[in-house]
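One protein chain is absent from this view; the other protein chains keep their places.
== subunit A ==
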Amino acid sequence: MIEIRGLQKSFGSHHVLKGIDASISQGEVVCIVGPSGSGKSTILRCINGLESYSGGSVDIDGRRVDNRHASIKAIRAEVAMVFQRFNLFPHRTVLENVIEGPVYVKGEDRAAAIVHAKELLASVGLADKAGAHPPELSGGQQQRVAIARALAMRPKAILFDEPTSALDPELVGDVLQVMRKLAGTGMTMVVVTHEMQFAREVADRVIFIDGGVIVEQGPAAELLNNPQSPRTQDFLRRVLHPL
């Protein structure tokens, strides 16, 4: 469903991605892990065209992702994104945030969009917050609204860019719980994360990236329990046993 071929990206003279090949099929949950600055988030941002890439290609269901082309809007409407810092619209209520895309991008009927949005808010445990404004919510609640907002577009896939990195530790669990439930429904998910426990339990596949290349990838349990590359071993040791 998502085909990445020889993906390269440079910021000025800084070569962030040096040829990434990955294929993500429908219903798959893929976690991308690796040290800070390794290019994990850049991959996600190339998938929905928030970044342009300097070489290689990204295709979604056979359509080329090119953010200079008008087709990018249709692709983005099908591939939702959840951000590290939530990026909810602070001037609109929770409910308005969730119906914004369906009503104004896809032109859905407002009343139907509201019904759907309320179901989604209930499914992330925030039915009672529909009328609140985002700044009144905790980080964990905001991120769950952001997930509901992503789902409201009825996307084919959702990209998660370090969804729990900006949260207080006690709020991480609620968000991961929602994501786990989502994975159970067969949603295609690409998750950049530092939550190894989540990756181990929920991901079908884990991709380890360092220095702009894929160092190692494989089934979650296999890669996390029995990493082959010394770089992966070193990274996992630091993350899992920081002391």
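Heads up, the rule we're going with is that a contact is a pair of C-beta atoms (placed from the backbone, for glycine too) under 8 Å apart; a residue touches a chain by one contact, two chains touch by 3 or more; residues count from 1.
The rule we apply is simple: contacts and distances are computed from a predicted model.
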- Identify the UniProt protein name of the omitted chain, choosing among "Amidohydrolase family protein", "Amino acid ABC transporter membrane protein (PAAT family)", "Tryptophan synthase beta chain" or "Carbon monoxide dehydrogenase small chain". "Amino acid ABC transporter membrane protein (PAAT family)"
- Item | Options A:E100, A:E195 or A:D210, residue touching the unrepresented chain | A:E100
- Considering the whole complex, which of A:V16, A:I43, A:V58 or A:A80 touches the chain not shown? A:A80
- Task: Identify the residue among A:G6, A:G37, A:G55 or A:P90 that touches the chain left out of the display.
- Result: A:P90
- Residues of subunit A in contact with the chain not shown: 48, 50, 73-77, 80-81, 83, 85, 87-91, 100-101, 104-106, 149, 153
